[in-house]
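What follows is a set of notes on a single structure, which appears directly below.
A single protein chain has been removed from this complex, and every other one stays in its place.
Just so it is clear, A and B label the chains in written order, and each chain counts residues from 1 on its own.
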Amino acid sequence: MKALTRQDLEAFARQPRAEPPEWIRVQLDTGGIAAGAELVHTALAAARDERHLAFSLLRAGSVGYSFADPVIEVQSAGMPRVHYGRVTPEVAAQVLDTHVVDHRLLDDHVIATRQRSTALALPVTHILVRDTGPDATSKTEFFQFSFTEELKRRGLAERVQVVRALDIGIYDEGAVVQLLPSAVTYANVLAPDVARIVAESIEGGRVVDDLLWKTPDKQVRIVLRHCGDVDPDSLEDYLQHADGYQALRRALFEFTPEQVIAEMKLAALRGRGGAGFPTWMKWQLTRAQPAPQRYVICNGDEGDPGAFMDRSVLESDPHAVLEGMMIAAYAMGSTKGYFYIRAEYPKAVERIDRAIQQAREAGLLGANILGSDFSFAAKVRLGAGAFVCGEETALIASIEGRRGSPSPRPPYPSVRGLWGMPTAINNVETLACVPAILTKGGAWFSSFGTETSKGTKVFAVTGKVRNAQLVEVPMGTTLREIIYEVCGGVLDGKDIKAVQTGGPSGGVIPVQHLNTPVSYETLQQLGSIMGSGGMLVMDKTDSMVEVAKFYLKFCVDESCGKCAPCRIGGYQLLQILDRISRGRGNADDVPLIRRICVAMQKASLCGLGQTAPNPVLSTLRYFNEEYQAFIEGGPSYARKMSRVASGAAAANAPAVAPARPLVAPLPTGNGGAI
Amino acid sequence: MIRARINQIDVEVAEGTSILAAARGVQVKIPTLCKHKDLLPTAACGICIVRNKGGNKLIRACCTPLENGMEITTHDREIVDVRRSTLELILSNHPQACLTCGRNGECELQSLAADFNIPLESIKRYVKDVPRDCSTGSIIIDFQKCIKCGRCIQVCQEMQNVWALSFLDRGINTRMAPAGDITLAESPCVKCGQCSAHCPTGAIVENDETPLVWEALHDPNKICVVQIAPSVRVTVGESFGLPPGTNLTKKLYAALRRLGFAAVFDTNFSADLTIVEEASEFIERFVHQRGQLPLITSCCPSWTDFMEKRHYDFIDNFSTAKSPQQMLGVLAKTYYAQKLGLDPAKIFVVSIMPCTAKKYELSRTEEMYASGFKDVDVALTTRELARMLKQSGIDFLNLADGAPDSMLGDYTGAGTIFGATGGVMEAALRTAYFYATGKKLAKVEVEAVRGLDGVKEGTIDIAGTPVRVAVAHGLANVEQVLDRVRAARKAGTDTPYHFIEVMACPGGCIGGGGQPYGVDNERRKLRIAGLYADDRDCAIRCSHDNPEVIRVYDEFLGQPLGARAHELLHTRYTARPLYKR
Partner (left out) sequence: MKSAAPGGTAALTHRPAELARQDEAALLDMLQDLEQRHGFVPRELSEELSRVVEVKLERLRRIQGKLDNTIRRDVQQHVARWRDEEGNLIMILHAIQNQHGYIPREVAMELSRELGVKLARIYEVITFYHYFKLQPPGAHNITVCNGTACYLKGSGELLNELRSQLGIAEGQTTADRQIHLDTVRCIGCCGMAPSVVIDGKTLGHVKSSEIPGHVAAVRAKKEAAA
């Protein structure tokens, strides 16, 4: 690509979004690829060539439906645009036959859109059905049959297809029906309603008001705005379809650095890495420090087990993060930036590397970018398997080629950071927000969220949840809404016991606090933290002592070993927990645990050690009785519990979970992959 | 200036002063196990935590600079409780073998544990079973006793630039060890022992060879003779509660005699001898232009080891004169044995050294066997000597003064200042000046090479020719000096220095790795002052005027740099691999 000018970018901004008429987009992020997305892509390409089909085969990152990987999105003339989930190469072939050639939707793989409407703007062409209560399979089939029969009866069967959906985005609301292409959605549909819907909506073009699902989707996609949509390997796609680098252009030509910081202040964006320090202030402090060089670092060392927000954003929308970094650099007067990314994320590294390369070739990186005074270079540096390197001073040590041991602060990195120069370290998600804020304004961003926590937050919801996925919701959304309304509640319809947020630095939040709106402060009050956004759902069968042990073991493995309270405290704590979980604990153990926890919290050098006791303390706070049961019950109780736990694990393992029986067999063993 | 309050006491300190140092200034002692006055804070132990008013976290006093308006509390209930818990955690990861530990009674951890009087072990002890590293014969590392304070590593890497020790692995498995699974002897270690001098516990100690000496002393077939290094006389008193710098030369003579040594010699004598050889070498190179300049001193065995491993391009610049320890050893088994008609095979030479590397020097090359036997049999550190004296029941401090044995006992002021950084240079210049000009220096003190600056430079006029000298101590300071020489070599210009003195340990031998514990710059200064006082008090202050030195050349050695001198008093160097594995 030739070097871009300011005028080129302005032209892109004016130019309407041009898309090929027919396309299939394969979501090729790590999760998707692991589930076989590359094979699906290959199969689609081969089939297209073999059968001389006209659609464009596009690549994208993940839209976030991890539970349904691999996911593809299909746009075909005269058809509603839909996502298909759990797509194997065989399913992909069926999609071609059914959707692309026959112009019919494929049963059991459609993921209904969350952008629901309340008005029937266009005639209905497809009815998605999905029962969301117990015994969903047969009921879904029943409703498909009923609708089909009703349509036949009215002679509409030719015009309207009834399709069983894989997921319809509403849960525990009986039978749910979505009318495409408008996406008017009815919930709690009963058998007698079928005729009414067909008569009123399909024939009459009117909305059945008493059935209408009016609750808007809880999700607001700011960080994930282009994820799953834009080709992460194509700068051109980002420029033409995602307003790419328009925010940078505006920053460079319409804002002074101070104004950028002012806009960020208005947005009240707080660091998404966990601590929640105001981003504008970090930039301001770095900017205020006189120095020959300032650095901006993107912290992509996402290491919390169960958290994959940053990876997903880096893999799905790398240019947005790069653009955010460049705006940050412009605001604080920096000319050099580093992406520090876990080596375990090869795909993210590859895509950021490519993004940098493309941006450099297009003149978006280098000297006098777009003819402005701003020059900037970005490089990638790899982590190497050390969670503690997420800590700012440790991250700096790691880039500098040393052991990733944290150093005392002050001096803060904004004063003395990388190679002694002022350095601002921002999380991936934070940087991804920046272009959106510059484009739509700080006031717009801060219109989402709560008083103290503005904007949206991405969570990776995993564990015993029906739909493990990435979720982006405004701050202030309750845990219950996230888990039940967005992610479909607990797996297998079991009762929820607790939610763990903040990963190994966080704590458990028991069921009685599920209505807590999510914000930095509220989670802290409950003894947990926001953290980077991992959210683990646990059901009644999960032992809190084991969960505490799991997280603590993680911290013990990841402790840098520099300071005694964390190094020895963590280890000893783990020994005591292990003792208790084997039924060998005694009454003195709990006070001792508390004492070691306090020493770690107060005397550890960095956040890892200071927060490592949180999972232990919060489980003690809410589930003390489980500890007592192990201590009082002795080894026989412990053995019983371990049988329960392994039984539960085995029960969860089956490839075909009862709640979703109609899907294609999941890739188990070798079968799914090759 | 920073104004703040510590425990309600107003303090005013220079900007950048740590809370720990500021508190010390107002008689508030904040305990720490990792901060050492010589070193930057490592922030490892977590013991020095204090509270700043309004702050919700406890902060480390060692590495947090005092700021204006701070209101620091160093001791309240929570702080002390956390400190106690942290100490308990550290103890739970430390073998409780105090009674049989080399640091028993002098251990910083032991002392803090005693202060806190921890009544019982509530936390189960976890100490990984790791064998000790005794490979060097100089230093013994007991990995189990390491509390990972990081002092030794900072010493080895930053202060000494040796990089033998490193932090390996992480978390609970973090350990201090040479790179890879190799022994210390296979590493770049130069045996300087600064790690042991800075270790807060018994994790790194000198190889205790006192049993060998006791055995020899009790062996009727052995004639045990002993020599005392220059610096030992002003430091040994510290082990008996005397202030640093107290000169106990004569009490040492008496005490060693009481221990059972047949003859008590003084390494100061052979220091004079070293100067005569080395100054002659210098004249040979500087005046007669035979051999490379600069001439570099070689009496520090850690330095020679370091040079052979890292700076072997300077082999030709090294003085081949042996160190005083080795010169005395070889003379004891040749000259002294012949004069007294003793069988050299029966002579057992013990040296009392400030230094752990001296143990290594004994068998460094075959030249250390120039007498036909091992010239020096055992080298003890000051710390080992103090232990022997205590074991022997000698009331050391109240002994009447003794005298050394003649032949190898007399010394000049030039010999005694060997123990301080710059001392060898100063002593050599005194003699070289005389050799070059035939005249005595008007003022024997060479102030330019004195003091504790890491690198000291000076120009001394010898017969109208300026002699440019440099003195470096602490091995990390060597590189800049050598690099200047290298640059000149490369550019083909005149060498920036004619004469360079290097001592591995900061302060020279008075700061040696085998000296009594608790070294810092205050102590170094006092010890050095003790040596300069000894020099001042000497009637003879130039090595070439030492009557016993003159006599040994007349009767035995012939000329300086002569054939006999070469055979007995000189050595050679060879490039050595940094890592043997």
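Going forward, contacts are C-beta pairs under 8 Å (C-beta built on N, C-alpha and C of every residue); 3 or more make two chains touch, one makes a residue touch a chain.
Small disclaimer: the values here were computed from a predicted structure and weren't measured.
Asks: Can you tell me which of B:291, B:451, B:496 or B:518 touches the chain that was removed from the display?
Replies: B:291
Asks: Which residue among A:83, A:226 or A:311 touches the omitted chain?
Replies: Candidates A:83, A:226 or A:311; residue touching the omitted chain: A:311.
Asks: Touching the left-out chain: which of A:460, A:509, A:530 or A:600?
Replies: The missing chain is touched by A:460.
Asks: Please pick, from B:163, B:517 or B:556, the residue that touches the omitted chain in the full complex.
Replies: Only one listed residue reaches the unshown chain, and that is B:163.
Asks: So which bits of subunit A touch the chain we can't see?
Replies: 30-31, 34-35, 66-69, 303-308, 311-312, 338, 343-345, 379, 381-387, 398-405, 419, 460, 462-464, 468-469, 500, 503, 534, 536, 538, 542, 547, 550, 554, 560, 646, 649-650, 652-655, 666-670, 672-673
Asks: Taking the full complex into account, what residues of subunit B touch the chain not shown?
Replies: Answer for subunit B: residues 157, 163-170, 178-180, 188, 281, 284-285, 289-292, 312-313, 315-316, 319-320, 561, 566, 570, 572, 575-579 touch the chain left out.
Note that in this section only the chains that are shown with their structure count from here on.
Asks: Can you check the complex and tell me which residues of subunit B touch subunit A?
Replies: Residues 41-47, 49, 57-58, 60, 63-65, 78, 81-83, 85-86, 89-90, 92-93, 122-124, 126, 147-148, 150, 167, 169-174 of subunit B touch subunit A in their complex.
Asks: Spell out the residues on subunit A that touch subunit B in their complex, using ranges where they run on.
Replies: Going through subunit A, the ones touching subunit B are 386, 403, 407-408, 410, 556-565, 567-572, 575, 588, 592, 595-596, 598-599, 602-605, 610.
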